[in-house]
Structure formats: C-alpha cells, structure tokens
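Every protein chain of the complex appears in place save one, which is left out.
Chains here go by letter, A, B, C, D, E, F and G, matching the order in which they are written, and residues are numbered from 1 within each.
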Amino acid sequence: DDVWPDHGRPERTGEPEVVLATGKTPAQCAEAVAALHGGSSPVLVTRADAEHAAAVRGVVPDADYDEAARLVVVPAGEQRAGTPGTVAVATGGTGDLPVARECAGVLGAFGVEVRMVTDVGVTGVHRTLAAARTLTDTDVVVAVAGMEGTLPTVLAGLVSQPVVAVPTSVGYGASFGGVAALLTMLSSCAPGVSVVNIDNGFGAAMVARRILRTRGGAG
Amino acid sequence: DDVWPDHGRPERTGEPEVVLATGKTPAQCAEAVAALHGGSSPVLVTRADAEHAAAVRGVVPDADYDEAARLVVVPAGEQRAGTPGTVAVATGGTGDLPVARECAGVLGAFGVEVRMVTDVGVTGVHRTLAAARTLTDTDVVVAVAGMEGTLPTVLAGLVSQPVVAVPTSVGYGASFGGVAALLTMLSSCAPGVSVVNIDNGFGAAMVARRILRTRGGAG
Amino acid sequence: DDVWPDHGRPERTGEPEVVLATGKTPAQCAEAVAALHGGSSPVLVTRADAEHAAAVRGVVPDADYDEAARLVVVPAGEQRAGTPGTVAVATGGTGDLPVARECAGVLGAFGVEVRMVTDVGVTGVHRTLAAARTLTDTDVVVAVAGMEGTLPTVLAGLVSQPVVAVPTSVGYGASFGGVAALLTMLSSCAPGVSVVNIDNGFGAAMVARRILRTRGGAG
Amino acid sequence: DDVWPDHGRPERTGEPEVVLATGKTPAQCAEAVAALHGGSSPVLVTRADAEHAAAVRGVVPDADYDEAARLVVVPAGEQRAGTPGTVAVATGGTGDLPVARECAGVLGAFGVEVRMVTDVGVTGVHRTLAAARTLTDTDVVVAVAGMEGTLPTVLAGLVSQPVVAVPTSVGYGASFGGVAALLTMLSSCAPGVSVVNIDNGFGAAMVARRILRTRGGAG
Amino acid sequence: DDVWPDHGRPERTGEPEVVLATGKTPAQCAEAVAALHGGSSPVLVTRADAEHAAAVRGVVPDADYDEAARLVVVPAGEQRAGTPGTVAVATGGTGDLPVARECAGVLGAFGVEVRMVTDVGVTGVHRTLAAARTLTDTDVVVAVAGMEGTLPTVLAGLVSQPVVAVPTSVGYGASFGGVAALLTMLSSCAPGVSVVNIDNGFGAAMVARRILRTRGGAG
Amino acid sequence: DDVWPDHGRPERTGEPEVVLATGKTPAQCAEAVAALHGGSSPVLVTRADAEHAAAVRGVVPDADYDEAARLVVVPAGEQRAGTPGTVAVATGGTGDLPVARECAGVLGAFGVEVRMVTDVGVTGVHRTLAAARTLTDTDVVVAVAGMEGTLPTVLAGLVSQPVVAVPTSVGYGASFGGVAALLTMLSSCAPGVSVVNIDNGFGAAMVARRILRTRGGAG
Amino acid sequence: DDVWPDHGRPERTGEPEVVLATGKTPAQCAEAVAALHGGSSPVLVTRADAEHAAAVRGVVPDADYDEAARLVVVPAGEQRAGTPGTVAVATGGTGDLPVARECAGVLGAFGVEVRMVTDVGVTGVHRTLAAARTLTDTDVVVAVAGMEGTLPTVLAGLVSQPVVAVPTSVGYGASFGGVAALLTMLSSCAPGVSVVNIDNGFGAAMVARRILRTRGGAG
Partner (left out) sequence: DDVWPDHGRPERTGEPEVVLATGKTPAQCAEAVAALHGGSSPVLVTRADAEHAAAVRGVVPDADYDEAARLVVVPAGEQRAGTPGTVAVATGGTGDLPVARECAGVLGAFGVEVRMVTDVGVTGVHRTLAAARTLTDTDVVVAVAGMEGTLPTVLAGLVSQPVVAVPTSVGYGASFGGVAALLTMLSSCAPGVSVVNIDNGFGAAMVARRILRTRGGAG
C-alpha cells in the first residue's frame, strides 16, 4: 500500500501512468504493475534494473525487459490499434544508444512505428546531411546527443518536422553529466526544437506520441 | 554587408529566417529586414527595442511593433493561407504576459489562431482546472510560467495535447532569472511536456507551428 | 571522548540533541547514545546504516531501527506526555517514502500523531485535491516531493495550515539531486510554504513539532 | 483584463491574493487592486516602486506606502479582528532592515503584533544572547540575515519557538546575492529552522501568520 | 606610478604587453601607453571605451580606435615585417561581430592577413559548408559564436587547420552570458578545437599569431 | 535607532566594530559613526560612496575619504601606538588597485606600516621574482589578484611569510566576477595561503593585523 | 622518475615539499618519500590510504600512519627544535574530526603544540562560549566545521587571534559537499577569519605554522 497509481490518467490524457523504478524497491514496482495491469494500456517500468524486472515478472511472467534501455514493457490486456505515424530517433554517437532505445521501446509499446538513425553526429556533417534526407517521410524527429549536443540544432535547420531534443549524460569534464548538451539544445538558434530532461528517452517518446495524436490518430 | 541571411531556409524547413535584434545595431536590423522582405513569408524581428523598430520602419513603413512583446512583424509580400489549427497560450501570472505575447504575435504572423488564457497559475488550482476544461478543442498548449514554473506540469496531467513549456525570468532570489522554472519544467514527471529557453516565446511559437504542420496544414 | 553532546539543549529549546550518523564511526554513535540515554527525552540517530544501528543496540538493546528511514529511536527513560496535535506527511511519489518515514519516525518518537498521505503528486492533480480534503483536521502539513517538487505549492493553495516543504533527491538529470525541487519550493508563489534541506525529513519533523508547541502543547 | 485574481483563495486558505508588482505595469497593479479591494481582507502590493504606489493610490487614495519595504497596504473594507499572537522579527545587520520591514508591514496589515529586534548578528554574540532572552514571550521568530546568514542557527539553539529564516541579498563576492546565506540556513544543524526565498519578507510573514493560526486564532 | 608594464615580454615571448582598459582609469591607460610606446611593437588597448581612447590620444594623437571592437591600436614606432600567413575569422551571427573585429584588429596590428567570413552559423548548414570551402588556403581558423556555439565543432569536422573557438556572450536565458557556448566548445567531439575565454577576441588573435609563428614567420 | 553597534568588541577582540555602507542609507552610516566615534579606536566605513562620505563628514568633519578605495577613516579620539610590523600588499595588475588601497587604508588607520608592490602578475614572472626578493623583511604578505588569480600561489612558493590571498572581481567571461580567482586561491598547492572574500581588502587587513598581534604587538 | 620533488623549497620557504597521495600510485608515493627522506625536515604524505602507507613503509619502516587523518609522517632524519607557540584546533561536530586530525598531525610533525577542542558547534552556543574562554593562551585558532560552517564566525567575534577556517564536506543536500560551509566562511562578517580549501586540514596547519614563525620562532 505504498503505491497509489493515478488510475484516472488514461481518461484525462490518453496515457497510462508509468512506473519510475528509481527509488522504488523491486516489491514496490511489482505492486504498482499489479495495480495497473490488465487494462487497455500497456504497463511500462522505466529505469528498471535486473532486480526490478525480475520482481515484475513474478507478477506478469511475459513482461519484456530491454536491459540496455532499462525498460520493462507489459503488453496491454486487450490490444488497441497503435498510434499512426512514424517517429525518427536519431543519435549523435553510439554511447547515446541506451537513451534512444528507451525512447524507441516506449513508442513501440504504443504501436508507433520507429525509424532508428544512429551515429550521425555533426562532426561528420555529411552523415548528418545524409541522415536528414532519409527523414522526410517521418512525422516527428527525436534527436538524442551527448557531449556538446549539437545534433538537434543542425537537424532542425534541415527538416521541417518538430524536433524533440534529448541531451544525454555521455561525456566528461565540462560536459557536466549532460548539462553542456542541455544548454546547447535550449540555446539553439534553430526553430522547431524543444527539449526534455537529460537521458529522458521516455519523456521524448511521450511528447512525440502526443504530437502524432494531434493528427487525429487513435492513440 | 554584416548580414548574410539564410535564404534557403523556407525551402528546407518551411520557415523564414528571423532576425534577433539583441547584439545588432538598428542599422543592421534594417539591413537584414531589407534583405528578407518581399517574399512569401512574413519577416520578424524579435527582442526589438524602440530604436530597432524605428530603423525597420525606415525600410518597411507599415511594419507592426508590439512594444511589450518587443516584436516587429512585417507581413508577407504575397499572403499565403495560414497554418490551420489552434494554439492555446496559457500564463501563470500577469508578469508572464510579455513572453506570451511574443509567442502569440509570432503565431499570428503565420496565420495561426491563438487562444490566450492568462493568470491561471497553480496556486489557485481551481483556475487551472477551469482553464484546462476550456482547452479541449485546441491542438497545442503553450504554457508560460515564471517563479517556480509549475503550470505546464499540472496542465499536462489534465489535457492530452503536447504541452510546450516556456520558463520566464519573472521572480527573484532562488528563481535565479528563470532557472528555477526551467529546472521544474525539465524535471516534470507529467508526460507530454517539452521545454524551450527561458523567455523564449518565439521558440515556443515555432515548435507549436511545426506540430500543427504534422497535421498536413499548409503553413 | 570524541563526542561532547549539548546536554543543555532540552532546557533551552525543549528538544534533545540528536545524533547524525554521517561521518561518525559506529563506535562514536554508540558513545553519543550512551551519553544522551536515560533522560526524559528519546534519543535519535539519523542517517544510520545497519552498522551504526548494531553498535547502538550494543549499548541500548531495545533501540528501534527503521532501515528505510535510516532512523534509530531509543525511547525516553521516563515517558512524558506526547506533543498534542496531528501532522500530515504527504508525498509526491513512492520514491519519496524513505524521507517521509524519517519525518514520521521522529515525530512518533516525540508522541506526535502522524497521518501519512502518499503518492499524491500533482501530475494526477485529482489525487492531490482529494488528499487536500482529508487534511482539514490536521495542524501542520509536511509535503515531501522530488523531481520538480510541486506538491507543496499546490497543497498550500488548498489548505490553511503551515506547509513545511521537503525536497528529495529523487529524480535524475536536471533534478540535480534535489536542487530542482528545492528551487521550486523556495520560489513558490503560494503563501505559507517554508523549506528545509534536501532529504531532511528529520528537520521537517522538528519544525512541525515546534509549530505544534506554539499551541501550548506539553511537548 | 490582463489580470484574473484568485477570488476563492480567502475561503480556501484564509488569505487574500497578494499582488507582486515585479513585471507588472503600474496600470496592471492598479487594475488588480481595484479587483481585490473592498472585501474583508487587506490588499497588499509587494515589491512596489513609487510609480506602482502612485497608480494604486489613483484607485484607493488612502493606501499606505512604505518605500524602504516597497510595500503598499490597502486596509480591509470591513475590519476583522487581528490574528492573536506576537511575532519577533530579528535582523543580523542594518542592511537587512528593508526585508524585515516588508515582513513586519505584512504582519501588521493582518493585525499581528510584531516585535522588531535589529542588528543582533552573531559576530557580537552577546547581543544575540541578549536578544534571545527578550524573545521568550513571542510565538514565532523570523530571523533575517544576509552575508553568511548565521543568525537563525544561533537563535534556534537558544529559543524553543519555530524560527522562520529569511536570507537577504546583502553582501558581496561569495555571498552571491544571498545564496551563501540561503545555503547556511538550509544546512543549519539547529532544529526548528525552516527557510523562505532570498529577500522574501512577505513569505516569512505569511508562514508566521499560518503558524499563529494553528493556535486557534481568528485571523 | 600605478602601472609597471612588463618590458621584458617582447624578448621572452615575441609579443608586447597589452593594456586591458577594464578596471583602469583613462589616466592609467594613457600612462601605460606612454610607457610602452615608441618601440618596435604596436601598443594595444583592449576593452577601451571612448574615454579611454580619448586619454590615449592625448598621449599619442594618431592612435586608432574601433568603437565596436573597443580596441585602440598605436602603430609600432619602427615598422617590422608582419607575420606571414592568413587567419580566417568566422562568425555564427551578426551579433558576434564586435568580438570578431577585436580579433581581426589585433591581428592586423601585427601585420597578419585576415579573412572575415560572417554569419555562417550552423542553422543554415549549407552556408557553413560553403564557408568551409573558402577556408582551404588559410592557415588558422578562428570561429566566433554565441548562443549554443556550434560553429567551431562543425567547421573542425570540415577543415584540417587548427580551430580556435571563441564563445560570445550573445544570447539570453540558458545561454548564461556565454557559458552555454563555452561548454559546447569545450565538450566538442571534433578534433582540433581549442578554446579561449568568453568574448576574448584578443586572446584568439594571440593564439593564432603564435601558431603562424611556428611556421617560421618573422612576427 | 536602526543601528546597534557592538560596543563590546574592542574588549573581546581588540578591534572596533566597522561600518559596512552597502545597504545602509547615508543617514544610517552617520548614525553608526556618531555612536562609535570618540573612543580609543579609529572608526572605519567601508564600501562608502560619495554620499555616505558626505553624511559622515556632517558628523565628523575631519573624516578622511579615499574614493578609489571607497573607505572613510575617522582617526581615533585618543591616539594609541600602532601595531608594530610591516605588511606587504602586492597586486597582480593595475585593475586590482582599489582593493589593495582599501587594504592599505585600513592597515594605515591602525598604525601598521604598509609596503605596496603593484603590477607584479605572474605573466611577467621575472617581475614576480623581483618583487619576492623585496619582501623578505616584511611580516605578512597580502596578495591581491583578479582574472586567474595566480599571484598568491607563486609568491607563497618564494617567501616564508603567511600569504593572505584576496581575489578581485577584475576580469570578464569565465572569471565570473572573481570566482575563477577565488577557486585558484583555494585550490592552491602552495602552502601558507589562506583566502578572504572577493574584493575584501578590508578583511585581508584585519587578518594581517591579527597575525602581527600574535607577535606581541600593542595594536 | 615520474616524480621531481622541489628540493629547494625548505631554503626558500622553510617548509619541505609534501606528497599528496591522491592520483599517485603507492609506488610513486614511495619513490617521492625516498627522494625527500633523510634531511632536516619531516616527510609527510597526505590523503594516503592503507596501500600508500604500506608502500611508504617499504621504504621507511618506522613511518607513522593515522588512518582517520589519512596522514603518513616520516620523522626528520636529524631532529630540529619545534616551532614555538600553540595552535588550537576546534571542531563543530564529531564528523569534522578526520580533518582536524590531519591538521593536528601535520602541526605535530613540525613540533608545534596543539590543543584540540572538539564538538563545540554554535547550535549549543554555550559550549562555543566556554570553548572560547579556554583559547586565550593559544596563538592561532584553526576552526573546522561542516554543514553550515558557522563556528569560525562566532569564534572570531570572541577571541583576538587569527582564525583559520576550514570548511568540511560533512553534511548533505544543500551543503553541496562543503560549499555551504565554504561560502559561510568567506562571507563572514567577523574580522580576522581567512579560509582554506574544503577538508584541507593540511593547508590550515601550514598557514598556522607560518603565522607562528612571524613571531621569530625557529621553525
């Protein structure tokens, strides 16, 4: 009884409550999943380590666990149509992959089509240009980057979609655990960029899904 | 010849280059407007003080100037259809109005319909709840708030649209010129919130417009 | 002889000295407890890990240890009447529980009645509203929240009691270990909110108890 | 129509909405005062400069203005009994007076008795000890201090009342506009101290008044 | 006699001492210029406002003053051959021009050829690419940029010269007076970038000149 | 009656209370001087601008005012013997002079002999070495430096006296108003360096005088 | 050959070089000790863990190791007379002891008499007052304190000696690893306080010893 999930959220916002494992014991995660499970939404546990995942599987044995993404996905009890549209998830470097996979995993759980475009950082700007050309038929671009975090700025000058920028904590020294990338993205002079928290692949997915739903998608 | 505008931007991204007056002399602003003026896009000068506005009017006499918003708008030479859809711009308090008006002014220049919902900060949470009920038929919510910056979080738990959060520099002491509001918005546990720079009403408008265009709007 | 407790404190302030285990060896904790034990006040050790607790039990075998709260309580040698009044301890999310339990445990050691109201964060604002309605017959509200830390602001706009806000280090990225929540609470535009240190459930309990004692309670 | 005051607040929290002049034009302040004026609560405008005060007096000629405190007070239309109890407002140095006067002025507007104890900073700790002896018959202590901000800590070790600490921006260099004092107060190892924003005399007054009201005062 | 210039510097490092006007009275600047003037090096005063410049001209009437760059140049008494080689000075936006001109002015005083390439920020990345193509016959690239400060990173991935990055204080909000650009440049994952202080066009010029002199230039 | 000076301080610590003008009105400064004046200690007002000085002279016409140092000195009513010993005050650059003069002025008011050694910053390290050789017969070294603040570190490796380091706010960009110099001095690996607040020439003087008095000086 | 000790330091400053173990391998520490050992000064290794100490004992078997202080002391080859005078080392709380012992251990190695006064923090200000009375016959006071770090300020208002303030990293939350205590000490309005780095007991000892030597001690 440590956990009182927000059961009214799907009705208000069209999204289920999502369990953040950080600061919760495995048992509390399992309790939360048990309370949310079985409805018309998938149940997600973010920032889950192996112990959290094991405890959840004690309650729902077929829960999916992506260790790199630290994401547990419990499919919806009754399957609904996915949200129509495609989200591109682009990363600056290989080290940004776990965050990109958290984002992609959350989108996938809601039936959104994802296109991964990895390792297209602006140091090799021709890769960035090439990547931008492959994005024209997507609806939203999530741009994930650490260190100096320039990828969203350059992409937003090349494409016309909304760009959701995700700074990552990849880097050292004056990167300050993602702060350098965060400030870059907030100070961006390219229009169309908005920003979520450092390493918040989950948040970017939820923003992207809300954008898709403005198009009249079922969600 | 201090200014080399990015003339290819409309074709790539569907948006004109926009002039940031900060750090520019009035003459440089006027030069930039002269170079951009006359095409199929409006020309905008943000962060313009009265001197900047006067210099621009020396070049384009019918330019509009909203002093509170510090925004100059030069209508497009040939008018295009506006971007269909409605953006709600909500503020926490009266002090946030200049930023909200910059946002609304930019959206208006692109033919986007705007609904202003002012002074609905969460301290009087019943106003926030009432405001949320009036937003259901809008497509995007821009939530503008200073001091502790909680408005976007509470709204995002009540509505299903994307919420673009704009921290403002309203406040004192531990508000640190908008930093408290910025961190609040980035750390928000409500899904669907993304953030732009402190006081960046312009940026929020451009994000909102890109979101509307994912719906197939002309824009 | 590393430890010189402040034996005059109960007389001056009506509170015993409390042992902070951080930076002390288990032996130093035990030495301090031995020096303080047996009087008319309970002895408390905060931030105690299992080794500290074991060492204290070597001195006072019936000392209580709440591992989640990291709190050791040694009941008073001669029991006094508790402080009359009720303190509500509300949390934003499950991850804030350890701090809330430290607060509740300290209050309990002084005979104060506590009402726990967990997981009522503002993302599900209807839970917050429901919670506020249950608080009307309490005397002080302690509001514990991490991430963006909005709970105290919203509660203070709904109730008339003093609200003691406790930011927690729950969160990641731009939460900066509790700084985002701390700044939110300090910048709050709701009247009646005062703030203690990050994760300082103990401090909030002592403030709440002093408030109760202004009512003429025995304490 | 830029201003939508929270008229329900007195009923919910027992306090009127208060106008923060920062970021508002004089006209907006006057509009807000006009909307709030005439009820059973005083109307307050904080952070008001001379222009704000003049505009308010255009609406309510007998409004009081304390320039040092930057506070406008419009007495309640129908006078209510004040909140019973006494609040001590102590300052570390002379430079902290404007903040202390804002606090005292707000308390006075609600009919709370105030005792000012100025210039009792801990460098001359015997003054602090002497001051503490004069506080025993007050109910709440507000301790206002800039630079290193130690006054609340020392007082809280000497008295048994709740101590509301107000850091001020008095100081230079590593005081960082009040941050040094703020961190001192938050890190205080004296129990019973809670903290409001830098220079927030108003906030301290509202906390003190809520504490008094837990005693069953009319307020 | 407030000023004791470092007369041995030319012999040790091949550079004259340079006068920083900030914190000096006009008279002190003039005294310093009088002490340094007449040798085989030009005399420079940086960060000079109009009063500083006037005082220097009282001593050396033909001193040059660039108000935008805030730079006074007193030509060398006996002219030496300039340092051979070409330095490109590129800016992200028009607002970065004053810093770029300080850099160019200092280089010009030492007889170094400068190529200005303005307004080539990465939001219009095709301008950046075009600019990079024009830089191939230069020896050093100074890249000046404010806001998010991405220009040096992208250029360093396109050219093979050393890139000296100069963050500027152009921007607002989370730009933090040049800090965002500074962190971007320090965290850059493009090789060959080194960084000088915010707005330090002078420093970049001196680094560029030392690099040219490794080529055996007279300097 | 805003001011309650600490009259017991001379007896406890051998130093008079000193008036900090910042945040005080001219009238409050004059009131404080009037209360302290006429004893066996000089009266000092630091951070005084011309208005403060004029008000003090209204009370004590022969008060001394050094505008650069912003220091008012009122000689002691009955002259005591000065503190024996010599303090060297060394500065890195000309811009550090106002802080050095505040230090020297305070020492002079107590009859301490001062040797000023200006403009010996480590960029011209031979000047620093030469300066160090002239310091051997002094008792304490105060080293004042802005920008990167290296002077105290180098001096402390060359001399055997205590080095009191004073960071100044001279500089720009990443100097952060004296923070860079402050951190340099605190992180110094040269033994014998201790640090006072940014621009705190007064504080350094008081530390130096206390050091001299350990030698048995009358002071 | 990774290590090149500064053998000239004793002659210039009267102090030996001291080895900082942080970032050195045990072998490098031993190499440094071997190079410095055998002269007329003790050899010290600070921040040494057990491995460092063991490696040093491989070279000098009778080296002393205080694990709490993390200090290795190798007595001087030929014993010199100690520095005359007494240094008081006072701590705010028990958690500050390791830093105080590093300070005392270094002083002891140089033959300075030390008086430890522990656990006299200002929350129990009567202990502080009592402690101050016992300090009158010492020459220098080192005041060590974490959390809010007020001890040096209060002591400096009670005694006439130089007070060397050492902030410690004891604390949590807004203590920020010693930053709160550091800022308190730098912003102190008590005269005679100077500050060394966080946890730098070694540095405080070296400052205290230099102060003693101004008295003409042998050293």
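Everything below uses one rule, namely that contacts are C-beta pairs under 8 Å (C-beta built on N, C-alpha and C of every residue); 3 or more make two chains touch, one makes a residue touch a chain.
The model shown is predicted, which means the values in this text are computed figures rather than measured ones.
> Which of the visible chains would the unseen chain be in contact with across the whole complex?
Looking at the complete complex, the unshown chain comes into contact with A, E, F, G.
> Among F:16, F:93 or F:108, choose the residue that contacts the chain missing from this document, as touch is defined above.
Of all options in F:16, F:93 or F:108, contact with the hidden chain holds for F:93.
> Based on the whole complex, identify which of E:56, E:100 or E:159 touches the chain you can't see.
With E:56, E:100 or E:159 as choices, the missing chain is touched by E:159.
> Considering the whole complex rather than only what is displayed, give the residues of subunit F touching the chain that is not shown.
Missing-chain contacts on subunit F: residues 93, 121-125, 128-129, 147-150, 153-154, 156-158, 171, 173-176, 179-190.
> Counting contacts across the full complex, list the positions on subunit A that touch the omitted chain.
93-97, 118-120, 123-124, 126-127, 146, 170-175
> Can you name the residues of subunit G that touch the chain not displayed here?
2-6, 8-9, 17, 20, 22-24, 28, 32, 47, 167, 169, 177-178, 182, 197-200
Just so we're on the same page, only the chains that are shown with their structure count from here on.
> Give the pair among F-G, A-C or A-E whose set of contact pairs overlaps with that of A-B by over half, matching residues by number.
F-G
> Where the CA atoms of subunit B average out and where those of subunit G average out, how many Å apart are those spots?
Result: the chain centres lie 56 Å from each other.
> Could you tell me which residues belong to subunit E and also touch two or more other chains?
93, 123-124, 171, 173-175, 182
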